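Worksheet: one structure, shown below.
Apart from one protein chain that is not included, each protein chain of the complex appears where it belongs.
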Amino acid sequence: MDVLYFAWVREGIGKGQERVEPPAEVVTVADLIGWLAERPGYDVLTDTAKLRVAVDQVFVPLDTQLGAAREVAIFPPVTGG
Amino acid sequence: MDVLYFAWVREGIGKGQERVEPPAEVVTVADLIGWLAERPGYDVLTDTAKLRVAVDQVFVPLDTQLGAAREVAIFPPVTGG
Amino acid sequence: MIRVLVSEAPVDIAAELGALETAGGGAVATFTGLVRADDGVGELLLEHYPGATEAALEKLAADAVARWKLTGATIVHRVGAMKPGERIVFVGASAPHRSAAQEACAFLIDRLKTDAPFWKRERRGDAMAWVGERASDHDAAERWNN
Partner (left out) sequence: MIRVLVSEAPVDIAAELGALETAGGGAVATFTGLVRADDGVGELLLEHYPGATEAALEKLAADAVARWKLTGATIVHRVGAMKPGERIVFVGASAPHRSAAQEACAFLIDRLKTDAPFWKRERRGDAMAWVGERASDHDAAERWNN
């Protein structure tokens, strides 16, 4: 699965994209974020209240199941316009 | 006093402007219109429900007193924009 | 900035927008009314009350600036003969925030339709007809009377 990071999430982790193979117990987007946050240098993922996500380019809540997701994006609240 | 006519009022009377000296019993704008409507060729002023007026370039109701008005305009409801 | 123009010349929309954008504030809302090309009208003729028209539009723009604390308000209205697709009227408002600009823009066009002395006449083929007032325009204007 491809994971994309944007804005200060991208800056905090130090990269914009990576490929990961989460274990079977990672079922929801929140699980994925928790699993990633355990890595050194991923502190920016600790406070999930500040994070928003898209699964296969569609905005979803954090409790959404990953299913067969190919692309998960993690980012701060959007501020366009 | 100058009286101005616009749109189909102007077309009906056949002129856009004239100077008139109404008698003393003409007190309100409605009186003025009634006095003008008695003239031959001024039938367009008969149905006052279809008319709007401005006294000295300010839109006013037909029962407004003329006072020292210098310019009275008589016209259909406006349709700009 | 308050800008009011009543003219037989076509509306220069790029210039009008540019003036609003440089008036200050980060939000610009505009409305443009065009001669409709789809209802058989071959020509639109606009008559107005010189002097009174400009005064009415300047009052309208000043009212909008005061009510929404605008940085700019523009009203440009064309008079004379127009073809389908041409601009009849352009109104615009600039403000620090978008809701003020958008509300003021709606106010300007709603009130212009009832408060400014313009009269439209349409030519369809050989027939000429004065346009009648619309009750919906009065309803739209009324909603700004707090």
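To keep things simple, chains are lettered A, B and C as they appear, and every chain counts its residues starting from 1.
The rule is short, and it goes like this: contacts are C-beta pairs under 8 Å (C-beta built on N, C-alpha and C of every residue); 3 or more make two chains touch, one makes a residue touch a chain.
Remember, it's a predicted structure, so these values are computed and weren't measured experimentally.
Novice: Among the chains present, which touch the one that was left out?
Specialist: Contacts of the unshown chain, counting the full complex: A, C.
Novice: Kindly state which of the options C:P10, C:G24 or C:G80 is in contact with the chain not pictured.
Specialist: Touches the omitted chain: C:G24.
Novice: Looking at the whole complex, which of C:L46, C:L70 or C:A106 touches the chain that is not displayed?
Specialist: C:A106
Novice: In the complete complex, the non-displayed chain touches which residues of chain A?
Specialist: With respect to the unshown chain, the touching residues of chain A are 4, 6-8, 54, 57, 59, 73, 75-81.
Novice: List the residues of chain C that touch the chain left out of this view.
Specialist: These residues touch the chain not displayed: 13-14, 17, 21-22, 24-38, 85, 87, 96, 98-99, 101-102, 105-106, 109, 140.
Keep in mind that, in the parts below, only the chains that are shown with their structure count from here on.
Novice: For chain A versus chain B, what separation do you get between their C-alpha means, in angstrom?
Specialist: Centre separation, chain A to chain B: 73 Å.
Novice: Need the CA-centroid distance for the pair chain B / chain C, whole Å please.
Specialist: Centre separation, chain B to chain C: 26 Å.
Novice: Where in chain B do residues touch two or more of the other chains?
Specialist: Within chain B, no residue contacts more than one other chain.
Novice: Can you list every residue of chain C that touches 2 or more other chains, as numbers and ranges?
Specialist: Counting only residues that touch two or more other chains, chain C contributes none.
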